[in-house]
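Every protein chain but one is kept in place in this view of the complex.
By written order: A and B. Residues from 1 in each chain.
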Amino acid sequence: MLGFAARRLAFAVASVAAVVVITFLLVHAAPGEPMLGTADRTFASPDVIARQRALFGLDRPLPVQFIRYAGNLVRGELGTSFVLHRPVSSILAEALPHTLLLGGTALVASLLLGLAVGALQAARHRSRTDTLLGAATLVFYSVPVFWLGLMLLLVFGEQLHWLPVSGMRSAALEDGSALARALDVARHLVLPAASLALVQAAAFARFQRSALVESLAGEHIRAARAKGLPERTVLLKHALRGALAPTITLAGLSVPYFLAGSVLVESIFGWPGLGRVAYDAIFARDYNVITAVALVSGVLVAAGNLLADVAVALADPRVRLER
Amino acid sequence: MLFAAAAVLAGCARRPATPGAPVVIATTGDADVLLPPVTSVTTGINVSDLLFCRLAELKLGLNTVDDSGFRPVLARSWDHPDSLTIVFHLDPRARWQDGVPVRAADVAYTFAVYRDPAVNAPLAPFLAAIDSVVARDSLTVAFRFRRWYPEQLYDATYHMRILPRHLLDTIPPARLGAAPFGRAPVGDGPYRFVRWTAGSEIVLAADTTWFLGRPGIARLVWRVTPELATAVSTLLAGEADAMEVIPARGQLERVQHDTTVRLVPYPSPFYAAIVFNLRRPPFGDRDVRRAIAMAVDRPTVVQSVFGPFAQVAAGATGPMQWIWSDAIRQLAFDTAAAARALEARGWRRGGSGAWRSARGAPLAFTLLVPTSSGVRQQAAVLLQDELKRFGVDMRIQPLEFTVMERRTQTGDFDAAFISRTIDPSPASLLQWWSPGASDNIGRYADTTFASLTSAALRARTRAEAAPLWREALGRLNEEAPAIFLFSPRNNAAVSTRLENVTIRPDSWLATVTTWRVRETGSGARGRHTGQP
Partner (left out) sequence: MSPWRAAARRFGRNRAAVVGAALVGALVLASLLGPLVTPDPLAQPDPVRLQDRPPSAAHLFGTDPYSRDVLSRTLSGARVSLVVGVGAALLAVTLGAGVGLVAGLAGRRTDQLLMRGVDVALALPRIILLLAVFAVWERVPPVAVLCVIAATGWFQTSRIVRAAVLSLREADFVVAARALGAGGAGLVRRHLLPHVAAPVIVSASLDVGNIILLEAGLSYLGLGVRPPTPTWGNMIMDGKDVLFSAPWVALAPGCALVLTVVAFNLAGDGLRDAFDPKVA
């Protein structure tokens, strides 16, 4: 088992390194001047821009730049943002927890909802409930997450005014109690997390349904039924237990989806997380921030994949011996 | 689900609008850093403008030439002992927010920082005419200029915001932008820095003991909402009280229909123009450029795209500048004259109505338009149509802003639809239209224009300078290195809760210390979501 985990870890490291190299090369090959940033910036004359490029070492040849970057990376330095003038690591340190909060909440919500719906469908296999839920999961599975976010914003934010339309906090709640502030963040979390969670919940439900239906038809389930155990026990104890490892796998493999989703959803809802940082950095051509975000994403995805692989290996010993 | 329901319900309880509740400004972009020489983004500039003071401020009239156009801030008074020197006497009451008094050494230090190549301040070139800044004693500082010109006071005061030497001089200049000070600044202005939550909000509190009087609004909060439509929504819902500009027509209509927010119009510091690249044929030929300019009905295009929300540009200037006038000579919309001009240069109309040169080349070019500007894209489409009817084939190429900037700076374009930000001083014209200026992207070089502007720069009074500037602008219109299209009328949106709101076009919060919050009742806040 340990050897297996070690091998997967090696792959994870290799893939993170590949991400960093590829992103660095692509980003530096981009047309468009990083020093000019967005249309929002004040005018800067070409001399100023040229000097800025020199100060950041952007006028050196590409391999030289990459070696410098890699060297810094090994020392834990992620560079400085061209736009914000501050260390990239501090930008990420501020933004990452917000994205983890949003993504984590969405992941948990989607798992709970998705697995419950999938189990219900499997239990009521081929009934009306199954068909209706199946249609619902199909639709939500097919919805683009950014459009869902915009629609939720339109309906619940703007039209009904039930939930705040933007940000993570209300402006004037600075001296409220801790509970009031936490509830405030929770209110702001509902719409963006729902956008992310509903789509992924549908994916989980679809998977869970077919996995459970298959396992419910299996031998040992029939044996349990033959023993006269109530259906609910059969479902909970036997079928679901077999679905635990795949659930962890699903959760691990859904990390890329939540990362991609956060880039889209955080901008719509003004959530100050990593996705928004990435979005702004791409348009401002803020090289150091883009490569750092790619690095962090690569690490998160690799961690998710590692978790998924370990879960699969724990459940199915044959996998560990794969050459 | 239950959790979500509880969260929703908790927020629905109404909280009464408390007096002293902060005034919230909705903005779509966060600040970059709060340090005047380095700050380049709109929100960053707006916030640092309230934290750091100038020696003197322009009054609302934006008269950059006469001393009477300025009012004292950090400098209580000033005099001109000779034609190359201005001596400022600092107000002894001025203090940094850590208690240390503002001293002449701060001014000298600030000048050194702005001019330091390691800091690479974008505003450094504007200080080129200042030779030295010397502290004569703790409250007296002397500016020495390289030559005499009437806007010396403007250059001495407008570009620099004074920095605290005692807090910054130990930081190497190259590291100033990255220093923690830029994220938690200590200033001397009417507002104190309280907190900056990256990507979310910036909070400032009024300095009640500020030496020039207590600001009318106790707390200012900039709330960052990246989506424009959502930002306007927060305004209409009462979660925000003010917004610098409502750009798009659709959004303007939303605000106009709302009774809790009113629009405050003011001239914008922009003009938009289609700049020709004179290095690319046929734009090297003045008559071809003039013909294209005369073939365009500017008033109709501007009216169609903007309605009442923009004016036709009288030239390379905007209504904000004191040189703006209806008297500036402009090319009239005259397709017959345009046709004659082309024919005189050997162009002939083909069968389809399209112009062809003597050698048979069509009159065709590509116009670069930034995707960041919806109005410029719309205007471009209308112009394309007009030119097509005249027989000129203009193709539109929408580009991302940074990509377009690169193309224009490397000279890789036929024509570009650019927008220029102007300063209150007409001297800013020279950056873009002087021969040899690095931002003269079209490479327009005209000695007549150069001599007219030099004369204008040397004129002693505004009355003398104005006609010379207008003459120069007229010349620019006639030579047509660009088609000067429009200058938008900005509309700020301000909650009815705010009173005594005036807006200085070059810096919309310049007079915020005189704004007041109406004390009566509920106002707009808490109307929909129960938030105070």
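As a working rule, contacts are C-beta pairs under 8 Å (C-beta built on N, C-alpha and C of every residue); 3 or more make two chains touch, one makes a residue touch a chain.
Quick caveat, the model's predicted, so the values are computed rather than measured.
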| item | value |
| --- | --- |
| Touching the absent chain when the full complex is considered, from B:Q377, B:Q409 or B:T511 | B:Q377 |
| Which residue of A:V48, A:I268 or A:V289 touches the chain not shown here | A:I268 |
| Candidate in contact with the missing chain, chosen from A:M1, A:V108 or A:L138 | A:L138 |
| Residue of A:S15, A:Q65 or A:S89 in touch with the missing chain, whole complex considered | A:S15 |
| Which of A:L259, A:V277 or A:A313 contacts the chain that the document leaves out | A:L259 |
| Residue touching the undisplayed chain, where the options are A:L26, A:L62 or A:V108 | A:L26 |
| Contact set of chain A toward the excluded chain (per top definition) | 11-12, 14-15, 18-19, 22-23, 26-27, 29-31, 138-139, 141-147, 150-151, 153-154, 158, 210, 213-214, 256, 259-260, 263-264, 268, 278-279, 282-283, 285, 290, 293-294, 297-298, 300-302, 305, 323 |
| Contact footprint on chain B, counting only the chain that is left out | 227-229, 232-233, 248-251, 253-254, 304-305, 307, 371, 374, 377-378, 381-382, 398-400, 403 |
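We adopt the following convention: only the chains that are shown with their structure count from here on.
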| item | value |
| --- | --- |
| Distance between the centres, which are taken as Cα means, of chain B and chain A, whole angstrom | 39 |
| Chain A-touching residues of chain B, taken from the complex the two chains share | 3-4, 6-8, 10-12, 21-22, 24, 29, 32-33, 38, 40-42, 45, 117-118, 120-122, 124-125, 174, 177-178, 182-183, 195, 197-201, 203, 221, 223-227, 230-231, 233-234, 237, 239-240, 370, 372-373, 400-403, 405-406, 409, 420-421, 431, 438-439, 528-529, 531-532 |
| Of all residues in chain A, those that touch chain B in their complex | 31-34, 36-48, 51-52, 55, 80, 83-87, 91, 94-95, 153, 157-158, 161-174, 180, 183-184, 186-187, 189-190, 194, 267-268, 270, 272-273, 276-277, 283-285 |
